[in-house]
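Just passing along the structure, written as structure tokens.
What you see is the complex with one protein chain gone and the rest in place.
What follows is chain A.
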Amino acid sequence: LSHPLHTQLSDRLHIKGGRIVNDDQSFYADVYLEDGLIKQIGENLIVPGGVKTIESHGRMVIPGGIDVNTYLQKPYHGTTTVDDFYQGTKAALAGGTTMIIDHVVPEPNQSLLTVFEKWHEAADNKSCCDYSLHVDITRWHEGVKEELEVLVQDKGINSFQVYMAYKDLYQMTDSQIYEAFTFLKGLGAVVQVHAENGDLIAQEQNKILSMGITGPEGHALSRPEELESEAVFRAITIANQVNCPVYISKVMSKSAADIIAQARKRGESVAFGEPITASLGTDGSHYWSKNWAKAAAFVTSPPLSPDPTTPDHLNALLACGDLQVTGSAHCAYSTAQKAIGKDNFTLIPEGTNGIEERMSIVWDKAVAVGKMDENQFVAVTSTNAAKIFNLYPRKGRIAVGSDADIVIWDPDKTNTISAKMQKSALEYNIFEGMECRGSPLIVISQGKIVSEDGNLHVHQGMGRFIPRKPFPEYVYQRIKTRNRVMALQGVSRGMYDGPVHEIPATPKYTTPAPSAKSSPAKNQPPPIRNLHQSNFSLSGAQIDDNIPRRSGHRIVAPPGGRSNITSLG
């Protein structure tokens, strides 16, 4: 290991008497850890002498949580979130999360690589748990492509986020999204989307402000959930067009989640949905709080839905597999920072807390009420994230050879969430007063006990950057197969040699882009010209053309084989 080891922590650990819970099964076994890796699993393990032993008394031993969405260094108008990589990862570990994936957010005019390095450095200095980085593409242009290649091939980044909201700032047009998806798919990356219709939000914000509504309720009123589901639908449509996987970050509403579930059921899309701690644990009715500071604390985008049945619905979809992973979207701005928008809700910096509470909230809202079993709990808090982002089975599983990131989970322990007790530097907590069943007893990160009975044993910079390779199987296996079977082919016809109407030279009524870009004469095998058999006839002999064919949307031709369609006539 490159980092100096903290001497108070033993390098070797023996967890005895626990019930190992992976995403596929649970079983009783002991676990032996050494050098940050799981070395042995089984009963009556032969371990060296002097090893520290943890008696888990039949409690659950689960893979450490992976928080796939954090913003621990997000700048806003010259200020930065109060939870940096140190504060944030401390909170993560306290909650049972042993790895985070943070978003790098360049300004639209900045180089992705430069900003990535900045984030990397900050995290290396401060992070207490393993981490990886998503890079947000805040502007689409030719130069970005090279940087993306470098990031994927040399820097260990395999996930990028694009924005459909934040008009005139981060927002991309449908054409740009199409190009970005096409390009990222070629690199084997996971395409993440912040899905909200930014054009309509801008219009609604104008309307709401002009009505004199300036408080945080305006945030929710100007971003109704329909605009979220619309964008989700559009993102999935575009992804299907280019046969690209799509990952919807921050699923906040029932309707958006339903769109994802439907798309997955249709089988055409490889789509993933990520609800966050806040959307699973609370709702948007608080935007109407008379306490401005409280209402502003809930401001995030897409906003929490004012529909109080939302958390239940999202937990149910998470339990049945329609939604796959959970993040926190932890982005902590103090009340004073939020107050930048005290006279105008559009200026309130966006973000809610949830990095520490994520695992407990999923347990309490889904497992403790009988929606979800413990294996699915592991899947949605850790395993699926590891699979999607190509970290599996190094992360997300208790198996020999995997990283020794392990949590001993107590399903019966009840905690009351309070800003006074939290590790975050925030002075509020949006889950204030919530009683949660289920919490970590012992957290082991890189083979070391980092949290025991609520006491943290961490130091800044002990976390490592975990590089990720492109083309995760979980995401790209189906895509690769589809690429092969979906080859399109033209119909080989005799050349049309009938009369052609003359038209004026100025082509006014066509789509200029395609005609400008490629000449139709290109790439085409010269058709055989047969004047006696031109296949062209005026009015008639079309009766027997109605041969039924299969009902797919795409007409595919088997590679190298004959197309069914071309034999139609």
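Please note the rule applied: a contact is a pair of C-beta atoms (placed from the backbone, for glycine too) under 8 Å apart; a residue touches a chain by one contact, two chains touch by 3 or more; residues count from 1.
Here is the rule we go by: contacts and distances are computed from a predicted model.
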Identity of the absent chain, which is to be given by its UniProt protein name, from "Molecular chaperone MKKS", "Trafficking protein particle complex subunit 3", "Eukaryotic translation initiation factor 3 subunit I" or "Dihydropyrimidinase like 3": "Dihydropyrimidinase like 3"
Of A:49, A:267, A:370 or A:433, the residue in touch with the unshown chain: A:433
Given A:204, A:373 or A:452, the one touching the chain that is not displayed: A:204
Which of A:142, A:343 or A:453 contacts the chain that the document leaves out: A:343
Residue of A:291, A:414 or A:483 touching the missing chain in the full complex: A:291
